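The other protein chains are all here in position, but one chain of the complex has been omitted.
Letters A and B mark the chains in the order given here, with residues in each chain numbered from 1 onward.
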Amino acid sequence: MSFDVAIVGGGLVGAACAASLSERGQKVVVIESTGIASGTTAAGMGHIVVMDDSEAQFALTRYSQMLWDRLSPELPKLAEFENCGTIWVASDDEEMDEVRRKSAFYAERGISCEILDECSLRAAEPNLRQGLAGGLLVEGDSVVYQLFATRFLIEKAKRNGAELIVGKKALEIGANAVTLSDGTRVLCGRVVNAAGAAAAELSPGLNISKRKGHLVITERYPNFARHQLVELGYLKSAHGSATDSVAFNVQPRSTGQVLLGSSRQFGAEDGEIDHEILRRMTARAFDYMPALRDLSVVRVWTGFRPATPDNLPYIGRLPEHDNIFIAAGHEGLGITTSLGTGELIADAMLGCEPAIPIEPYSPARKVAEH
Amino acid sequence: MSEIGSEVLVIGGGAAGMSAALPASARAKVTVVDDNPLLGGQIWRAELGKIRSPEAKLLIESLEAGKITVINNAHVFGPDSYGRLLAESPDGTIQLKYEKLVLATGARERFLPFPGWTLPNILGAGGLQAMVKGGLSIENKRVVVAGTGPLLFAVADYLKAKGAIVVCIAEQAPAATIRRFALGLWRYPTKITQGTAMRIRLRDVPYLTNSWITGCIKSSGSSNAITATISRRGKTVSLDCDYVACGFHLVPSTELASVLGCRIEKGVVVVNEYQQTSVANIYCAGEPTGIGGIEASLVEGKIAGLSATGQTDAAREHFAERDKTRRFGKALNSAFALRAELKRLAGPDTIICRCEDVEYGRLTEFPSSREAKLQTRCGMGPCQGRICGAATEFLFGWEPGTVRPPIFPVKMENL
Partner (left out) sequence: MITLTINGSKISVEEGTTVAAAVICSGETAFRRSVTGEARGPLCGMGICFECRVTIDGEVLKRSCNITAIDGMEVSTDE
């Protein structure tokens, strides 16, 4: 059996590539070693957010968010898509300056947002502590239960003829075939490496490292939080140097559960819970939202973000390999940027004009270490 | 956050845990941690705050008389990154340091889903008994006791003594199997004495073998009454009652052992003859090593407590007795093995996961509990799969998913 495209990786990014390519008439196979959405996708937070770290990051998150909004009427209820918005929380005047800068950046680019003062912040989120400086409400951001969304995209691709191979690991990506752990070769015209944190093992030369994170989820407390809440210091800690960091990041699930992040650790290879960083993370959260202390936690887990040196994913053709494409390295933004990635990959493969320039994400780019 | 250091830390204050703590305390500094207000475990659960069993009282008194530290109301929810266990207590988190650990975490009932099983007033067999011990008045209430295992007998006996009208005991196991099991009991005289006394007290209660519950609905008349249907030798019988007490034998509680990396096979913690698990400084005793009843728990506890403190010769003296109780356990588990018909009780709309309301029909397409969990939320709720896990294992043959801390929900500030 031969396919037009073999996609290695059944996470949300692979599923989005499968949906985009099969919709455009490509005969697609998705190869997933453990289970659909069982890797970084399962460990993630499901935040669909427009980011302003760089113009390229803005373009990809903005484009992807638009695709999510377009997809949302089709999503089943179980996908828990909710346009709850993000509030970037500022704790002091310095961070309020950042709020104003961010607001101007978004406003210039047509993103609807609103500056909140101390009072309106508390009104929007009564469980935040008193004395915070304010925040920026970005109305268009959403949350989604990424596991159902992945499944939905896979089902969609299947309706367009896509096939699925689950439980076999891709060992080698060749020009016109993917070799699986049981020795079979899946013949294909082209390959998309969407193996997330494992992508560099299959395509040496990609600079993807694992950034470990912890998440905590509670029982159901409807209306405890209403927006995705992220401290503005998040940017400093999220993309700072190689030291471990934590940030206040709360997500209200449509189930009423509260999902709490976040931590970032380089060089941590095992998935065990690290109690020191976990306690730093919860302590940080209590500082912003003291009432979190009393919520009952049902699960704690860890995951690995596939990080690149410049915090942009690799999307596009692998240099010197006409038939191999990369869709990996989405760090902590893969849920948001999955849909844009799928479309860009399809455009690049089929020679269509992409909606946004694809060059900034090229796997060929040389990036300076931060 | 406080820290308590022990040479031997015992998790579980039931028969096995207490029985381990006593001999260990002769040689070591021992701490017993239990999640109930009083020691005694499930089998000796206190009645309105008081332990009734003389045997249990004696054990508890000896424990309290010794230099054993007892911590009640503390839920162990997992290890931390520094080799300690963490327990949530009303006063916050306790960090438990240990050299040797004895796991005596007991068992729970197995529940099998059938249409209507989520209605109020349908409880486990042990579940209803525990409620009555907690002050629920059962006087003149009609109770259908159903499921499988010797617990049904004990529960019916207890409820009747408390004034309940036990409508019947519906035991799914075949009569012949139970007869064979009963005949084998001559080796265990105390069981015969107990059994005979119970039989006499329950002589007016129909004991229906080859019979199992197939559904429950709210009765049309009075608001809380239930009509239970029982399949009996191919026929369906409807019975009106106020409560259904339904449990399908017991399942070992192995979450803590699992999260600590102890090898688990076929649902039980693997131990050697000294009750030592695959992790060298962790011992395990009682129901987690295989359902065997109270005698097994007592003797395994002793062996674990002695072995953990280097008293191996003394431990060996109990091997023969332990092996005998294990034979009893084996006979027990095979006599009350679940029949295949029970796999067909649930309909497409029957809820399997009560925390997340996931119906049977949504689960049949999945190959494993992990995939089902990620795609349907089955087992994702606060009980963390303790109720539905045993059911899906039986219904679909799914292995339980990986256990991760916290193994029990815990307040965020106590993590």
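The working rule: a contact is a pair of C-beta atoms (placed from the backbone, for glycine too) under 8 Å apart; a residue touches a chain by one contact, two chains touch by 3 or more.
Remember, predicted model here, so these are calculated numbers, not experimental data.
K.L.:
Touch as defined at the start, partner being the missing chain; which of B:Ser2, B:Ser81 or B:Asn224 qualifies?
P.N.:
B:Asn224
K.L.:
For a quick check of understanding: of B:Ser89, B:Asn121 or B:Thr350, which residue touches the chain that isn't displayed?
P.N.:
That would be B:Asn121, which touches the missing chain.
K.L.:
Quick one: say which of A:Thr255, A:Asn311, A:Thr336 or A:Ser362 touches the chain that got left out.
P.N.:
Of these options, the touching residue for the absent chain is A:Thr255.
K.L.:
Going by the contact rule already stated, which one of A:Asp69, A:Glu118, A:Glu219 or A:Asp287 would touch the omitted chain in the full complex?
P.N.:
Residue touching the chain left out of view: A:Glu219.
K.L.:
Would you write out the residues of chain A that touch the absent chain, in ascending order?
P.N.:
Touching the missing chain: residues 219-221, 255, 294, 296.
K.L.:
Against the chain that's been left off, what residues of chain B make contact? List them.
P.N.:
Residues in contact with the chain left out: 35-37, 42, 45-50, 108-109, 111, 118-124, 126-132, 134-137, 224, 351, 354-357, 381-383, 386-387.
Keep in mind that, in the parts below, only the chains that are shown with their structure count from here on.
K.L.:
For chain A versus chain B, what separation do you get between their C-alpha means, in angstrom?
P.N.:
About 42 Å, centre to centre.
K.L.:
Could you pull out which chain A residues touch chain B in their complex?
P.N.:
35-38, 42, 147-148, 151, 216, 218-219, 260, 272-276, 278-279, 282, 285-286, 292-301
K.L.:
Using the touch rule from the top, collect the residues of chain B that touch chain A in their complex.
P.N.:
80-82, 368, 370-371, 374-375, 380-382, 384, 404-406, 409-413, 415
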